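Here is the structure we will look at.
Note that one protein chain of the assembly has been removed; the remaining protein chains are unaltered in position.
The chains carry the letters A, B and C, assigned in the order they are written, with residues numbered from 1 in each.
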Amino acid sequence: MMQSTKTTLLRREDRGGSYFLLAMDNPFRTAIRPGQFVMLSPSECGDPFLKRPYSVFRVLPPSGPNGKGELHLLIKKVGKGSAQAAELPPGTEMDIVGPLGRPFEIRKDLKTAVFVAGGVGVAPFIWLAAAKELRSVRRIALIGGRKAEDIQGVVDLEALDVEVRTATEDGSLGKTGRVTVLLEEILQDAPEGLELFSCGPEPMMKAVGRIAEKAGIPCQLSLEARMACGFGVCLGCVVKARDGSYVRVCKEGPVFPSTKLAEYGGNAGEED
Amino acid sequence: MMQSTKTTLLRREDRGGSYFLLAMDNPFRTAIRPGQFVMLSPSECGDPFLKRPYSVFRVLPPSGPNGKGELHLLIKKVGKGSAQAAELPPGTEMDIVGPLGRPFEIRKDLKTAVFVAGGVGVAPFIWLAAAKELRSVRRIALIGGRKAEDIQGVVDLEALDVEVRTATEDGSLGKTGRVTVLLEEILQDAPEGLELFSCGPEPMMKAVGRIAEKAGIPCQLSLEARMACGFGVCLGCVVKARDGSYVRVCKEGPVFPSTKLAEYGGNAGEED
Amino acid sequence: MGVDLSIDFAGIHLKNPVLAASGTFGYGADMTDFFDPGLLGGIATKGISLLSRAGNLPVRIAETASGMLNAIGLNNVGLDAFIADKMPFLRSLDDTITVVNFYGNCIEDYVELTRRLSDVEGVDLLEMNISCPNVKEGGIAFGTDEGMLREVVSACAAVRRVPLMVKLSPNVTDIVRMARIAENAGADALSLVNTFTGMAVDVQSRSYVLHNRIGGLSGPAIKPLALRMVHDVCRAVTIPVMGMGGILNAEDALEFLLVGARAVQVGTASFVCPTAMPEMIHGMETFLENRGVASVGDWIGSLAT
Partner (left out) sequence: MGVDLSIDFAGIHLKNPVLAASGTFGYGADMTDFFDPGLLGGIATKGISLLSRAGNLPVRIAETASGMLNAIGLNNVGLDAFIADKMPFLRSLDDTITVVNFYGNCIEDYVELTRRLSDVEGVDLLEMNISCPNVKEGGIAFGTDEGMLREVVSACAAVRRVPLMVKLSPNVTDIVRMARIAENAGADALSLVNTFTGMAVDVQSRSYVLHNRIGGLSGPAIKPLALRMVHDVCRAVTIPVMGMGGILNAEDALEFLLVGARAVQVGTASFVCPTAMPEMIHGMETFLENRGVASVGDWIGSLAT
């Protein structure tokens, strides 16, 4: 059940580079599933006009009888809204809508979950890695970025016993190159009961989708899109499905099987 | 010399009812004259869109070698901008333009200065009362308002040895009735070298102007108007002069001799 | 206590004058998590065409100062699916009226839609969209060309069996003229405004933001423009007017009513604040009650002139 409500900023944690974590009261009555997101208004005035979508990074359970629990978001400063969010003092009340969207699906027979993340795309995998259903599953996170500061979430994932491998384009951390290089390595081992979960820049996800489909491995992609509402009514956030129709990233997504999407995987998008 | 600059909010002081005082760094190089105002942006985002004009209530000199001095404004919460200003945490940076407008003129032969203020219109009189040129002048402040909480600035004025008399329409403080009743009393004594200085709601100032002109007493009025720029270029803030032309409240004013204005004093505006 | 918020609109009883605007509330069932849509005076559906339409390629939206551009391109399920799949829910909302916004490529489409929608149980009001700036074919021309406007409205008015409301385009030199033409051609009511044609470009990529290049501007940015148009049209026609454009809260809605609109539609506000409409209804009630206005009908058109 979606709610439109308010939350209070508890603290802000600098994560290096242009990344930061916002911890706020979890105002939602419904449990948040991994892959779901919220629409957050980083300012109390009408500027910027629209809320911004952010993946749920982590949820902390209520502590104490009246505790509300905490909701954490990992945010990269890229424009007006995120820059404002980076300046909010603790105690700020913010408008928030959530939990939104279709979460990751976790198959019963999943044996090895590989998270392929680019930059801030790592955000949903902390909460996914923490999922009860994944406790006895081997979890590997492949994180890529331009430079070291773009490799986020490593400590958070390792704390959850996830195997983390990293790659940077400038070689400043982990392997030199793109995250897809790490993925090809994993696929050579061909682990059993494998599924890919990917989130990051569009070209990266297209490449991941292609690799997955070539290898015949199931792959779920968490997409981004410009959103006006976040809950399915504006039809602004669509992406083309393989059947030619448009599907809403905020409602049918943000998580899609790669095989559902026209421009991810298959023969599409070979331009990368 | 006007400046467009930034200032930092130092503290906010509740003054009862919907009144509060904002203390900020005085960012201006030029001395601020009594009656001048500033244009203040109460928010860092573009909403509300325009700055708001506020009279200078008090200026504190720099203390210590690097001190900037302080600028104080007395603000009444009436709408969006003032409501936002009331919530700003100390430390907030605000855009500010000033000092603006024509100040009160202080005649050499002034013996008794009577300030006639309505509500937040008392704001400019604290800084006027503190003026060097007025030190040896008898200063009387007549302050009116609807109820007790609307009578502001009394302690500030008394601290400057100003004689303060008050009137409220509901009788909750001072005389019951309008501030003009207090004015009529003063005029019966007909003190020597008298001049009126008035600021407050339009109907009040119109009445004061009329009384002054009937009694042949000079009177300066500090007007309000909706302003877009505050420094003379938009021509939005005009008021009709007695010669039929329009004069800018932000540039030729906000302080005008009552005799200059078409709708204040003289035979005009008898509707009150 | 209790302010009477109900109003008669073109012979239809509205329990309150707040309706969801077309294209911003789906087919009525998408926002039930946030509030009971049965609280609304009415719901205008996404624009329906004879056949389903996929709409425009993304990017479809761009944020602007106090507003947004959209180039959805009338993405909709098509008439048959609408009647079969979407009407049942709308019909279930007893005293919340259903306004079906519809759109054609040519006069024949409009006429057929009018005819077929008139027969659908539960359709209270037809809203003819001749003003969508986001589709390449006919649509927009009907809204900006006087002759075509007259023709399409006359043709539909002749076959309507429920009241026909014409939704006017603001992208014209003289909207009052268009309003009069629609009235004379037989419209039972008018709604305005649709979105204003606008554009966004990105200096980083040196390209258009929207795939469609142009989009329709909505939200608070357009409120002063919409309010002027609603004001002028209300003074020029005798049929009722539904006003919209940038309404965020009760005060905004009361402004449109003050200048003469008999009801309002609320669009973009619901994206920013999903509960804007129920809060607005409540706020209107409180405001009118505090001012001693017994019925919203007394407020409508009561601007001092």
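Brief remarks follow.
Please note the rule applied: a contact is a pair of C-beta atoms (placed from the backbone, for glycine too) under 8 Å apart; a residue touches a chain by one contact, two chains touch by 3 or more.
Just so it is clear, the structure is predicted and the values come from calculations on it, not from any experiment.
When the omitted chain is restored, the residue from B:10, B:50, B:137 or B:154 that touches it is B:50. Among C:58, C:73, C:220 or C:267, only C:220 touches the chain that is left out of the view. Contact with the chain that does not appear here is found for just one residue of C:43, C:69 or C:128, C:69. Within chain C, the residues in touch with the undisplayed chain are 62, 64-67, 69, 144, 171-174, 196-201, 203, 205-208, 214-215, 217, 219-225, 227-228, 231, 246, 251, 254-255, 258-259, 287, 302-305. Those residues of chain B that touch the chain absent from the view are 1-4, 41, 46-51, 95, 97, 225-240, 244-246.
Throughout what follows, only the chains that are shown with their structure count from here on.
Relative to chain A, the chain whose mean Cα position lies farthest away is B. Looking at contact counts per chain pair, the maximum sits at A-C. Separation between the centroids of chain A and chain B, computed from CA atoms only, is 54 Å. With centres set at the average Cα position, the gap from chain A to chain C is 36 Å.
Taken residue by residue, chain B touches two or more other chains at 46-47, whereas all remaining positions touch fewer. Residue positions of chain C with contacts to 2 or more other chains are 65-66.
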